[in-house]
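Every protein chain but one is kept in place in this view of the complex.
Chains: A, B and C, in written order; residue numbering restarts at 1 for each.
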Amino acid sequence: MPWQTQDFAATSGPTWPRESPLALGVRRILRKPSSRVAFFVLGVIVLVGLLAPLVAPYNPAAQPDIVGLKDLPPSLAHPFGTDPYSRDVLSRVIFGARVSLMIGVLATIVSLTVGVAYGAIAGYAGGVLDAVMMRVLDAFLSIPRLLLLIGVLVAWPRLSIGALVLFLGLTGWFGLSRIVRGQVLALKHAEFVTAAQALGASRRRILWRHLLPNLVSPIVVAATLGVAHVIVLEAGLSYLGIGVPQPLASWGNIIQDGADQVATLWWMSLFPGLFMVLTVMTLNILAEALSDAYERR
Amino acid sequence: MAAMRYARLLCALVVCGCVGTESPSANNTGGTLAISTGGDPDVLIPSLVQSVQGAQITDMIYDRLADIGDSLNIVNDKGFTPRLADHWTWSADSLSIAFHINQKAKWHDGLPVRSSDVRFTIASTKDSALGSPAAPLISSIDSVSTPDSATAVYWFHARSPQQFYDAVYQLPIIPEHVWKNIPPAGWRASDAAKNPVGSGQYRFVRWIPRAAVELVADTTNYRGAPKFSRLIWSIAPDFSTALTRFLSGETDFLEQLRPENLAEVAKHPELRTKQNHALQYQFTQFNLRDPANHARPHPIFGNRELRRALTMATDRATLVRSVFDTLALSALGPTVRAYPTTDPNLPQIPFDLPRARQILDSLGWRVTTSDSVRSRNGRPLEFTLSVPSSSKVRVQLAVLLQEQLRQAGVKVNVEQLDFPVLVEKMRKRAFDASIGQWNTQPSPGAVRGSWGTAGSRATSGNNYGSYENPVFDAYVDSALSSFEPATRKAYFTKAYETIIQDAPAIWLAEPIQTVGYHSRLQLATMRPDAWWAHIPEWWIPADKRIPRDNAPPSATPAPALPAGQKTP
Amino acid sequence: MTAPLLSIRDLRTWFYTEAGVARAVDGVSFDIGSGETLGIVGESGCGKSVTALSILRLIQPPGRIEQGSVIEFEGKDLVTLGDDEIRDIRGNRISMIFQEPMSALNPVFMVGDQVAEVARVHARVSRKDAWDRAVEMLALTGIPDAEARARQYPHQLSGGMRQRVLIAMALMMKPALVIADEPTTALDVTIQAQILDLLVDLQKKIGTAILMITHDLGVIAETASRVIVMYAGEVVEQAEVDELFAKPHHPYTEGLMHSMPHIGHDQERLNVIPGTVPAPTEWPAGCRFRERCPYSWDLCDREHPPLYQIGSGHVSRCHLAIEPGRRNHPHPPLVVKAGVAAA
Partner (left out) sequence: MLRYIAQRLAQAAVIVAIVAAITFALIHLAPGDPFSAVMDNPNVSETVRQTLRAQYGLDRPLPEQFVRYVSSLAHGELGWSFSHERPVREVLGRALPNTLLLMGVALVGSFTLGILIALIQVARRGSVTDQVLSGLSLFFFSMPDFWLAILALLTFTYWLPIFPVGGAVDPVMHEYLGLGGRLVDRLRHLALPALTLTVLASAAVARYQRAALLDVLPADYIRTARLKGLTEREILRRHALRNALLPIISLVGLSFPALLTGAFFVEKIFAWPGMGYAVVNAIGTRDYPLVVGGVIIGSIMVTLGSLLSDLLYALADPRLRSH
């Protein structure tokens, strides 16, 4: 008979992507027009932040005329108006992009590092250690992040920006580490891990070479959302006066500068806020597209 | 005295009119005065009050023995009008004054006011366990004796032109029976602090923290009933909200308008503004001593020439115009123009940036690094300027100053602190520089505490910058001990000239208080030290009343003692 | 056979996906008579389920029934029927039984309610009446203590019970046609037979026609009178059951029969047809089975085979009909090489 016998399992084995998950994600999401727009907008904002000194029409700290140019509503010369110190709000927003984005990215890196390490250890170790680590995580998760940060920042008044980044990062890894733990738990008994163990690979090597690459997609999604979250948090804390130290301009700080006179200086709240919403929105769109892309894989 | 009695008679008639059959339009009592304010009172105990809201409210609830006149004449007792004391007599050597308590004066709980209450007020304020900020202000009073229940005798350490003022102005009288069993440390937290009992024309109804304080007319007051039957302080979380409530008609009065609000108020035809020359001045205070070690001079501000250079580098006129527009004048020195003893033409250190740079260069502070901050022996010319975060005006001044001094090569780090934290830091002399403001008293003698050597050495003294110059002290002392106005003014001028040239501070602004009020209010005069002093005489015509004026009196609390009950 | 109950002509159901147009059902025609049991057999992905869903117009976007397709049922063209009218037919005149009795039942409602819902929708009866009818129907499907069972949730029932519930639901309105899509695949072998018996039994009682869709020729043998073999969106062979089993014509049918498990033979692995159905977005131009076929020759590459008449009521879409001699010279299928390369 011409019919050949074939093994079912052969067709259902794991298929490995030939490109890195990150590149795959980016390629996938760029297929959607909405994420292309988001990618572009975010790119422009990041670029504007990076090139702030070249892009900003004025020196963000200069007070050219504290009597004649203060509190000006938006005009052609000052599209976003001026603040009570005659500084150009547009230039401050542009320089603020730098600070806000930098804090968002750096704090997220801290979160990712801690979150992945914690989750991977808990998931890989299992047993009592895992149980204890998870209960501690539950406790951290049940403290609203803003409240926790308020508690910390009130106890440590007048923090440097580096310390602020650290605290923002250290309060942002709880959710991610839970995902990582779940993934590690699911993967650690996968055949390829068993195979690696059988081949005598060390624990660290298994974690690093075999498990971590499989965590890329949740990490990328969490990172994207994390940056968005930190930007909003930082702005909120700055608005409450315990965030980025003045006179550094962050988006939250600019709003705080005008908060006392919202009614008369509305442009100081409106424009930085719009930039913030735009940034956060694009990040959310991209995160959504990324998680869609990875899900479809 | 005669005038006083006449006034009381009039008040009594008005009260009769109220209960009688006359039509309501014929009288001018009743109605509600709603005051917009941007902060909660700190406490409602006169000897502990530090906030302006607290002062306004306690001044309504509590009475002094006598009150200062609108001209703020503080010399002897000529300018004073009777309050709890219906008359007083000086001893022959003028070292004691016997106050006779008005026999009709009663606490709001029904008990009569006695001389022992007066003695208790002074004694408790002097008790260090209470920590009253008023304690240094009554240091000239030795003690109070009570020969009988109606007579309180103040004993003074020395004869001075303003000893009467010291005795009556600083402290309203508080009831001994309410406070005597509470240890001083527990006063703030006590129930009594939350339900103050006074003898003033308004009695306390309620205090909803961060929302409202409400007082009602004490209709049986010994001075007669006040005109407004209710006073409500509507406490907003911030200035913006306070302003909005005023503009929307939710309140009738706002005590401090900013220049940028004037246009908005002008858009409301029913609203009015009025200027009041309040006794305030603002300044950048330097700490002349090293914050780390008080025995040493400050590494930067210890140098008089440097301080003068910083003053020269500051364009004060522009600064004041930027922050206050027309609602402030440049400050002259540690004084205000409202004092008759102040010469408005005091010579000043002029704004001269090139000269300031020259001086700094000559002092060895040179620009060496690329960031254009001066330094000397590797130490940058950099300092921290602390401001209370609650005061936007001072924050604004600080940020503007930061930029102006940057142009002279000086790096200023602005630090916003919460008010109590800042005060504590200054009290400990643990600061570099700060933007300060004194709301001074009717007497220019207050400078002794805020800029004199005495105020520098004493731990509770207000001379936080530790400016000490015996020449200045001597001129102030001479001024205060002379009874002759011209001599007083001459000595004060010498004193001010000395301190201005020493530049322990950059004198910034003398704000002009601008109040906003609804045109339905009929205001009496406003005293510079306390615009609220005459609130009991403000009134509202019957035809201009709105629903809130006719609120039922149901919320008036019953007196603690049933009417008519006599106490032993 | 007089006027058929359901008559499908040139049914084309295409899916407009990102990867291209998937022609899942591509020109299918067949009839079902009243009370008849027609079997449709084929591998997964051959279009049989889509055909079934097309009949009830349950194709979700991006799928679409192409113009020119005709599904005539009781004198109405279901393709062009209005939404309200087609809803009136669903569950009432035509109903369907699915493969996964667990997922086909809503986990958050009592099964009795789910059965009763059909009556509520179509018979406009009171809640109480609908419930009673549901319980009655459940009892009819052989569920013991139906009243109590009706008050249970799907997860509390066994697989066989759930399938009975689905059958009860399908037969509630005594429809003219029941489409059974792999009704027994998810069940234990012992239960499978019971369920099939039940279906046949109920069919006799109610007189409904059944369209039995399955990949299992055994099921067909047991229930159907006529059978259609589908491959790559097309009908490739159609015959009476006995005829088909006795004389399968299409190589694909032949392959299917070969892969049937034979009771008594202890086989570790099933013989399956090598390769897989090509992607529906890119059907080959000629014969769609060519790559997997051991007999194919150049004609199969060139020409898409029509349905050849093989015998009475027996048609086959294979060029072997015109060159039967080639059946004696099989060659290894082309696809194997490609399959190795892909792995």
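Methods note: a residue touches a chain if its C-beta (ideal position, glycine included) is under 8 Å from a C-beta of that chain, and two chains touch if they have at least 3 such contacts.
Keep in mind that this is a model prediction, so the values were computed, not measured.
> For the chain that does not appear here, which of the shown chains does it touch in the whole complex?
Counted over the whole complex, the chain not pictured touches A, B, C.
> Looking at C:R9, C:R64, C:R87 or C:H258, which makes contact with the chain not pictured?
Residue touching the chain left out of view: C:R87.
> May I ask you to list the residues on subunit A that touch the chain which is not drawn?
Residues of subunit A in touch with the missing chain: 135-136, 138-140, 142-148, 150-152, 154-157, 228, 232, 235-236, 239-242, 255, 259, 262-263, 266, 269-270, 273, 276-277, 280-281, 284-285.
> Given the full complex, what residues of subunit B touch the hidden partner chain?
32, 34, 42-43, 129-131, 183-185, 188-189, 193, 206, 208-212, 214, 232, 234-237, 241, 244-245, 248, 250-251, 389-390, 418, 420-421, 423-424, 427, 547-548, 551-552, 554-555
> Name, in rising order, the residues on subunit C that touch the hidden chain in the full complex.
56, 58, 60-61, 87-92, 95-96, 98, 100, 103-109, 114, 117-118, 121-122, 153, 155-156, 166, 169
Heads up, the rule we're going with is that only the chains that are shown with their structure count from here on.
> Find me the chain with the mean Cα position closest to the mean of all the protein Cα atoms on display.
When every chain is reduced to its C-alpha mean, the one closest to the whole-protein mean is A.
> Determine the centre-to-centre distance between subunit A and subunit C, using the mean Cα coordinates as centres, and give it in whole Å.
So the centroids are 50 Å from each other.
> Can you name the residues of subunit A that touch subunit B in the complex?
By the definition above, subunit A touches subunit B via 61-63, 66-67, 70-71, 84-86, 158, 241, 246-247, 259-264.
> Quick one: which bits of subunit B touch subunit A in the complex? Just the residue numbers, please.
238-240, 243-244, 260-261, 264, 318-319, 321-322, 389, 392, 396, 399-400, 402-403, 414-416
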